[in-house]
Structures are given as structure tokens and as C-alpha cells.
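What you see is the complex with one protein chain gone and the rest in place.
Here the chain labels run A and B in written order, and each chain numbers its own residues starting at 1.
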Amino acid sequence: MKEIEKASAEIKNLKSELYAEDFLLTWDKSVEELKVILTIAQGLKLLHHANVSCRLFDSGLAVSQFRDNSTRTRFSFASACNLLGLAVQDLDEGKSQIAHGETVRETANMISFLTEVIGIRDDLFLGAGHAYMLEEGRALDDGFKEGVLPRRPVIVNLQCDVDHPTQSMADLLHLEQYFGGLEKLRGKKIAMSWACSPSYGKPLSVPQAIIGLMTRFGMNVVLAHPEGYGLIPEVVDLAGRQAKACGGSFAVTGSMDDAFKGADVVYPKSWAPYRVMERRTALLRENNSSGLRDLEKECLENNARFKDWECTEARMKHTRDGTALYMHCLPADISGVFCAQGEVQDGVFERYRIETYKEAGYKPYIIAAMILAAKFKDPASVLERLAAQKVQRVRF
Amino acid sequence: MKEIEKASAEIKNLKSELYAEDFLLTWDKSVEELKVILTIAQGLKLLHHANVSCRLFDSGLAVSQFRDNSTRTRFSFASACNLLGLAVQDLDEGKSQIAHGETVRETANMISFLTEVIGIRDDLFLGAGHAYMLEEGRALDDGFKEGVLPRRPVIVNLQCDVDHPTQSMADLLHLEQYFGGLEKLRGKKIAMSWACSPSYGKPLSVPQAIIGLMTRFGMNVVLAHPEGYGLIPEVVDLAGRQAKACGGSFAVTGSMDDAFKGADVVYPKSWAPYRVMERRTALLRENNSSGLRDLEKECLENNARFKDWECTEARMKHTRDGTALYMHCLPADISGVFCAQGEVQDGVFERYRIETYKEAGYKPYIIAAMILAAKFKDPASVLERLAAQKVQRVRF
Partner (left out) sequence: MKEIEKASAEIKNLKSELYAEDFLLTWDKSVEELKVILTIAQGLKLLHHANVSCRLFDSGLAVSQFRDNSTRTRFSFASACNLLGLAVQDLDEGKSQIAHGETVRETANMISFLTEVIGIRDDLFLGAGHAYMLEEGRALDDGFKEGVLPRRPVIVNLQCDVDHPTQSMADLLHLEQYFGGLEKLRGKKIAMSWACSPSYGKPLSVPQAIIGLMTRFGMNVVLAHPEGYGLIPEVVDLAGRQAKACGGSFAVTGSMDDAFKGADVVYPKSWAPYRVMERRTALLRENNSSGLRDLEKECLENNARFKDWECTEARMKHTRDGTALYMHCLPADISGVFCAQGEVQDGVFERYRIETYKEAGYKPYIIAAMILAAKFKDPASVLERLAAQKVQRVRF
């Protein structure tokens, strides 16, 4: 297969040290490493569409640890693991938070004796999710070093409080495909904008993931939100530094209109203010349900002040040629469908609906690519051998 | 394997267009198509018993979507998918009903990027289950047409408000085996009879499935129930029309004794009246728990008026030669075991217990046959190739 040869050649030209490493934050990885992931993901998609089996494991477990609800990511992870031959086993911690200290260290080992990968979603507690993954990673390092584990399972971040790398990498692959190459993204304007929603407490990880990733590919990234809806300051700073280093730009604005003006891509999405998430984390920790109710009420009232932050047809008209690509991690709060007034007008969403589905469709391949890159020293030759071997995924 | 050659030859002689089609209602399929399913199911059972692997997929997901409790069908679906090489991933919607409109359309795509089959049980709401499956099917058509999905997953109805095709087809295969051929069913009398149970709200789909299927194979089908315990009128009409067209007969009676008289097969089973199910659906929709309690009380009192509707030894004596085959989808309400007085006397059930287990044992193969026929254009040659390839299911 010609395309696989091409993908393999590209990967070989890129310097990467993804082997045996967890994938927690995109900014922990070099741009070349991110390109390797994108290329593997495309290769796996090609193979799958050509009915070539991508099974690399004859047996092995993949543990999914969802500390928050999920349908989409759960299915993406299940699909990715199944594609490679791993069986998913859920770690259901019940409603209680796993105690820290001994237990994380112990549990990490107990679930890993024959495990290849652990996918974790932990986005409810600000300051906790990423820290938890680091802690679990150290426990696995320890177990491997001490001879408890025959192989070190790798962790894939399926959304934490800081980053959502499987989402943003799928988004990036969508942009690459849509515009015809990563190089085409240079100089393009992307508006990552807050949008109003009648819900509250949505994580910050998607907008943070977008500004933390797109600033590395020469895009002009604009973050827009009402006053008081800021993201984690360190991530905002990082986005600025990265834009400078990578030849793009990064700006923060308090106007959705400014953000949309001349944009090539818009990503309007609701999130809770950083300060609110901090208070919410404290209340969740102390199990303070009346406090949580009060906070929700306060926040929804506050959100209501910004109902105008909606992705409307009118605003879309002011994007480049009126045809900016609309993106969303789904599900979107569509005005007039799920709520009176939400993140996006029905007509806008409907026009880009199929594009958002395609955007979501890259996620299983991105996750599979992350696993493949972390478990195989030479992913380029893995792709080549899969293509050469040509085992039919669906037989006969 | 001689039997597989025979099965393959039979399939080739039958005209069918099952490929890429959902299996929602048996009466959507031609008699020849139903025969194809039965023959594939027998073929798969033969192969499995001969320790020949029936694995057709090297990877691929099977989604199970149970909108009502299930143990038997859950295991049948899991067994069928595993037999063919698919990994089951549950879609757990929690207690809430999925909102209609956007969400069904979106969810259907989100769970399907690498999915081959979706098994759905949705039997709680009259007027909703079948409609839901149609809606999900349209969403999948759309996703496939628009290039979101590389393959169109097929839907298998694991019980809706109208039909329960995996049950009735397993029942039909049981009858075929028991009487020595489908042709032997011509002229045989089957009594699908209501029976009393100290529970309430059992779906109508089993009796509807039986009268909707058995009337197509030349059987004399008698539906018996007390006044007020009617089924969905359209299905009853359909049964009558089918009997006329297929050389059997269909009658409705208000007497269990009449139904049993001279019967070759009896299928005594409780269900809730159609009108009750309509009221129940409305109450469930509005989450009216006191209304549901009142309705339950009313219904149980009403059921109690018909305690005499029991499959007794005395009634069995009046079947043909006193030896009619007793059938049940299980679990049966056995008098003196789970309740004072139920659907069937202990002695009758015990005599046919093993037969009912065998009846249930066809379901995994029926489901696997439905999947195989929908995913492979030439099922006859698939069976042949599996038999020729002779991979051991259990090695060494």
C-alpha cells in the first residue's frame, strides 16, 4: 500500500521518543512527536478502511478508569483497544474517590499484572486529575522497576483537569485533513471562544487543550471569554510562549465578535470559570451539596448575563468569507433544540453537523496511535508490516 | 463436513436480500429469508459443536443497548458476538431515556466508528421501541452515506414493543428440530395463550412475535386470552392475513380450553393488556409513580380474576394425544415454586424443562446468524469456508 509506505517514511524522518512514555499533556511532547501520532492515526485509519487487520496483541488488557461520565471517549477508547487486539476491563471505583497515598500506588499495580495500557478520565477536581495520573505513573514505574510488573503499562490521558489530548489531537487531525496539510494551518486564525450554556461546571480542559496545541502549529489563536471566565493562568501563559516560539500568535479578548472576525476556524464552547471550578472542587471535596446548589444557582445566573455569547449565523458571516469551519467536541448545546438559547444556533450546527461527526471520528485512531507509539519502538515498521501481512479484518 | 455442504446448498437455493439490512421485524423478511437465518444458525451450531472456529472478525465492536433489564438475551448476544469475533461494548444510558431528535442521530454515529452491529432491547414504551430502532437506523444510514462511518453497522432487534424476533426465531428453530422439519409444521396447531401471573406489565412482544411468525409456516395458530387482554390490533390483523396467504389458519378465542384442545404445541404466557400498556407508557413518560402504583394494583386485581388461566396437567391432557409440546421464553411463573398460582403447574413445567432450555439454547446461534447474514453477501460460502478452513476453536 503506497499510502502506508509514505506514512512510514514520514515517521522515520521525525525524531521521537514516545516509546514507553505516558501521554498526559500535548505540551510534554515535541511537535515532531505529535506529527508521529497524527501519521500513525492516519495509517491505522487507512488500514482499517482497507480491511487490513491492525491487531498487534494476541492477548492483553486495557484498563479504563472513568472517574467521570463518558460515552464518546469510552467508545473511542474501546474501539482503539479492540482495533489493536486488547480487551477492555473497566475499573469501577464506585462513587467514592480513591484514597490517595498507599491506595493509588497499590491499585495501580493490582490492575496491571497483564495490562498494556490504562486510559484515565479524571476531570472533576481542579488540581487533582493530572496529579492523579502522575501519581499512578510513578506507581507503575516503581512496580516495573521492582519486578512486580513484567511490562510497564502506559497511561493515556482521556481528559484531566488541565488537558484533553485525545480530543485536541483528533481536532488537529481534522484540521489537517480539512485544510489539506499541517503546513496549511500556518497563519490561519482559530477562535476558541466561550459560549453560553444553560448548564454549569463544564471542565476547562477542552479550551486549554486547544490553545495549548494549536499555538504550536503557527496558527493565530484567539481565546475569547467574558470577564471572570478565565482558564488556568499557567496554560494561558504557555499558549502565549508557544505561539511566539512557533511563528503564530496568541491573543485573549473579551469579545466574541472580535474573535470571530476573519476567523478560519471557530470553536465556541461553554466552560466554567477557573475560580468557580476551584470553589466547586472544594465543595465536592467536602461533599457540601447545599453549597454546590448555591454555586450552581450563582453560576447559572452569571452565565445568563452572557446569553449573547452564541455562535449565530450573523457572527459566522464575519468569519473569513463567511465560511469558517465550525468545530465542537460534542455534544453541543444547540439553541432551540436542547435549550432555549445555547452555544450555537440550530442552522449553524446543522450546516457543520457532519463535519463535527468526522472530527469525532478521528478519536479512536488517535488513541490507538498513542498506544501503538508507546508500546512499539518502531511504529513505522509496525505499519509497514501490518500492510505487508494484510490479514483481513473481516474474513472471506 | 457433509451437513455444512447441505446447509450451504439450501441457502443457495433460497432468494434473500438480508445483506446490509437491519433485522427488526420477522414480517419485514420473506419466508425464504427466514429460512436462510434458520439454516445459518444450524450451520453455526454444527460448526461450534464440531470445535470449528466461527471467527469472522479479527477485530470489531458489537454495541449492546439494553433499555430494559435482561440476562438471557444479554448472554445470547454476548455469545453470538464472541462466536464471530466481535467484542461487546455496553451503551449504558443510565436510568434516563435518551432524548429524541438530535441525540439519537448523534449517539448512533458516536458509538459506531468501528462498530459492526448494534443490538437493542427497547420494550418498555408502547409505540416507542420499534420507532427508536427505525430512527437509529436512519441515523446510521445518514452517517454512512455522509462518509462518517466506514461501514454501516446493522441493528438487531433484541426485543421491542412490537416484535421479539430473536426469541420467535429460536422458537421456530426449536419447533423445526422437534418435529423434524419446517414442512412438518404445516397443519399443526399451536396455542399462544395468555396465562395468569402475579406480576404485571410484561411486554406484548412475545405473543405478537409468535402469532406474527408461526402464521407464515402453515400452522394453525390460536391466540387465547381473557377479554381485555388483547394485543396490538395491527399485529393481530397481520397474523390473520398471513395465515390466509400461507395456508394455515389464525383464530382468536376467549377460552384457554378451546385453545389447548387438540393442540400440538402450547405457549402459555402472561402479558399485560394492550390498553394497560398504553396507560403505563403514558405514566412512565410523566414519571408518575403513584399512578403506576395504582395501575399495578388495578391490574393485579384484574389478573386475579383469571387465575384459572393456568397450564395444568388437566388441560395438557386435552392436547393432541395429551402430549403437546410446552414452550416458554423463560423464566416461567411456576405455580408453587415462585408464586402460589402462576402460568404453569410444577409438574408440567418439570416434564418440559429440558425442552425449554434447548429452546433457549438456539438464541445465540439465531443472533449470530442474523449478524452473519447482514454482514456477509454470501453466507453460504462463508459457512463452507469456515468448515474447510477448520480452525480449532479450542486448540490442541
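The criterion applied here is as follows: contacts are C-beta pairs under 8 Å (C-beta built on N, C-alpha and C of every residue); 3 or more make two chains touch, one makes a residue touch a chain.
For clarity, every value in this text was computed on a predicted model and none was experimentally measured.
**Student:** Which listed residue, B:76, B:208 or B:242, touches the chain dropped from view?
**Tutor:** Per the contact definition at the top, the residue touching the missing chain is B:76.
**Student:** From the list A:58, A:227 or A:321, pick the residue that touches the absent chain.
**Tutor:** A:58
**Student:** Which of B:8, B:39, B:53 or B:345 touches the chain that is not shown?
**Tutor:** B:53
**Student:** Provide the residue numbers of chain B that touch the chain removed from this figure.
**Tutor:** So the residues of chain B touching the missing chain come out as 48-49, 53-55, 71-72, 74-76, 78-79, 82-85, 87-88, 330-331, 334, 337-338, 354, 357-358, 360-361, 363-364, 391-396.
**Student:** In the full complex, which bits of chain A touch the chain not displayed? Write them out.
**Tutor:** 55-61, 63, 87, 89, 91, 99, 101-103, 106-107, 109-111, 113-115, 143, 146-150, 375-376, 381-382, 385
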